[in-house]
Every structure is written in structure tokens, then in C-alpha cells.
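The other protein chains are all here in position, but one chain of the complex has been omitted.
Here is chain A:
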Amino acid sequence: MNYTEIMVRYGELSTKGKNRKSFISQLAQNVKRVLGDFPAVKIHADRDRMHLLLNGEDSAQILPKLEKVFGIQNFSPSVRVEKTMPAIREMVQTIIKSAYKPGQTFKITSKRSDHSFELDSNELNRELGGAVFEVFPEISVQMKKPDINIRVEIRNEGAYLSYETIRGVGGLPVGTSGRGMLMLSGGIDSPVAGYLSMKRGVEVEAVHFASPPYTSEQALQKAKDLAAKIAPYAGSIQFIEVPFTEIQEEIKRVVPEGYLMTVTRRMMLRLTDAIREQRKGLVIINGESLGQVASQTLQSMVAINEVTTTPIIRPVVSMDKGEIIEIAEKIDTFELAIQPFEDCCTIFAPPQPKTRPKLDKAQAYEARLDIEGLMARSMAGLKVSEITESSEYDEEFSDLL
């Protein structure tokens, strides 16, 4: 069945007050971006729901994309037929034939926006129920919670029929909570943190530190692939590659072994904050989970966090590893995250990192670095690219495949 229209019901937007309009506007914008491959689709975002007019585009390809858009509670594809009883009856029968399994119950719910239509709602329900009985005489009607609810709406331009309500991801439209910089490593936790932030409306940009030749091209690609996995929830995501080699080498040269990790993390946070400021973000997001590794003890967090007053959001801070993995599997990042392309080199990993670093010591060791110079050169080398779900296809090879 190829649908004509999709009716989208909003998530938490329903509770918003005067800012509702901007939420709806953002959602419409996000849907438009997500459906960028389907230029004929027209979006009508009303106060209570959104209508997507497909105009001939393939609904089978569009429906899965909507399942990932935050801010959508659920949605119903519908098919439009001409506003005549024979056409409506025929479509009702087509729907019930494809939807019905023995033992299921059904109901017809009719509504007329066009009040000049020949039958009223009750008459429509009766007439169309009869059409169903013609096809499946043994089927049962059930008014409360039927298995199949065929909705028929008579509008001015035609009759719209639907029976499916597909569950969306809920949440808030990405962008309604402002922008945040996600510190994206190649691991399991940070993509999950990005996803959870997007769910609450944050427009996430991915910041990834690359230290060639110590980190590989494959590790960078892995981070981009992870970004591509969460990009569909917003349509696309900005990927910011931060050159970090010189900084790592310099830290290695002048900082005592036990504080390598702490000082490295402080530099990463400073850079992320500078990027945030440059790109007008409001927060920093990372995948820290309390107690998991040396850099994620409370003492470490205090020592690292001190370099900025920007809020840092840690969506997975209180989660067990198993809980994080569960989400990673749900959003399909887990298998990718466990691939063995390391995003940091053992040369820079201290054998015995400080799990309880002292802030004053970190500051003292750091004073040996030319922080401003190092940061300026790194910021000058940023590479920004847009990642979408289909970014995997290299233009370089288009003539070969």
C-alpha cells in the first residue's frame, strides 16, 4: 500500500505553553531535513498535529525515517481516495484484507470535516462496517480497544483512511534546547550520551580528537560512523575533527606520568569549550560514567572540570555499563563501538594514572605548557563536516560501484 499522507502527533510539545509555536517550527524543520531525499513532500505543521503530504514519494522509505525523529509521539500513514462511497468501501476492504488476522476485532471511526458529505458519521460507520463483513463475515466488532481501528476522515479534497499508528521515539525536537558539543570518542558511552541529549532537544555537534600518526584513519572513520548512527535523529550532525597531536606530544614531554591523563583531559575540555563558544553552543556533553575508569572518579571530574564554567551534561553518569550497552544496542552503535580501532595511543596512556588527582598539582604541571599557543594552533586546524545517515558513501568511488 502506498500512502498519500502521514499524520504526525506531537510528543511533549502537547504540554508546552506560549513557546509551543517555536517547538513545532523546529520539529517541522527537523522533519524537512530528515526527509531531504524526498523533495516532493510538503509539511503542514498545525497547532495540534502535523500533516505530511507525500505527493507521490515512497512511503515505505519515509516511514522508518520518521520513527527516529524526536518530538514525534506517534504517526499514522493514511491513503486518500476520492470522496465516493464505492471508492471508500473498496479501500476499507483493501485495508482489512491486509491488516486482519483471524480472531482479531475491528472498529470503524468516521469523521467528517466536510459536512456536506452524503452520509453522517454514524451512517458511515455502519455502511463501512458492512463492507468489512462482506469480506470477513466472521470478524467481530469491538468498540473499546479493537485490534484494528480503521479511521475514515472525509475532508474537502477527499477521503483519508488509516489504520496504523506507528510509535515514535517521543522526546523533544532536536534544537529546542539549544546546541551542545558532544565529546565523541570511539567508545560505547559517548554516542549514547549524544543520543540521550538529542532526546531532550539538544542540537548535538560531535567533537572528536585526532592524533595522527598515533591514532589511525580507521579510528577517525569509526567516530564518523558512530556519528552517522545518531545523525538520523536530527537529520544530520556536524562533525568537528580536532588536531591533537602536538598537544599530546607536548604534554608527554613535560608533565609527570601520573598526571598525563588528567592534563590531557583538561586540554580536551578547554578545546571543546573554545569550540562551543565559537559555534554558539551552550553546554558540553560527554559520556562519563561515575567510577568506570580513572578519569571518571569524582576527584578526576573536579580536577578536569575546573578549566571551564560551562555546564557539562553527563547523561550516563549514574548508569551501569550494562544499561549503557542496552541503549547502545537499541540505537545500533554497540557493534560499531566495540571494533578495535583505538582512539588513543598507548604511548600517551600512563601506566598508573592518578585516580585522585590533586587540582593544585595539575595546575602546576600544566603551567609548564604554552596553553594559549597550543590551543590556537589546534583551533586553527579544525575540520568541520556534515554527517548524515548515508555519509558512508564515498564520492571518490561513485564511478566504480
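Assume a contact is a pair of C-beta atoms (placed from the backbone, for glycine too) under 8 Å apart; a residue touches a chain by one contact, two chains touch by 3 or more; residues count from 1.
We adopt the following convention: contacts and distances are computed from a predicted model.
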Omitted chain (choose from "Formylglycine-generating enzyme family protein", "Sugar ABC transporter permease", "YeeE/YedE family protein" or "Class V aminotransferase") - UniProt protein name: "Class V aminotransferase"
Residue of A:Glu82, A:Glu157 or A:Glu217 touching the missing chain in the full complex: A:Glu217
Residues from chain A at the interface with the omitted partner, ascending: 216-218, 221, 335, 392-394, 396-397, 399-401
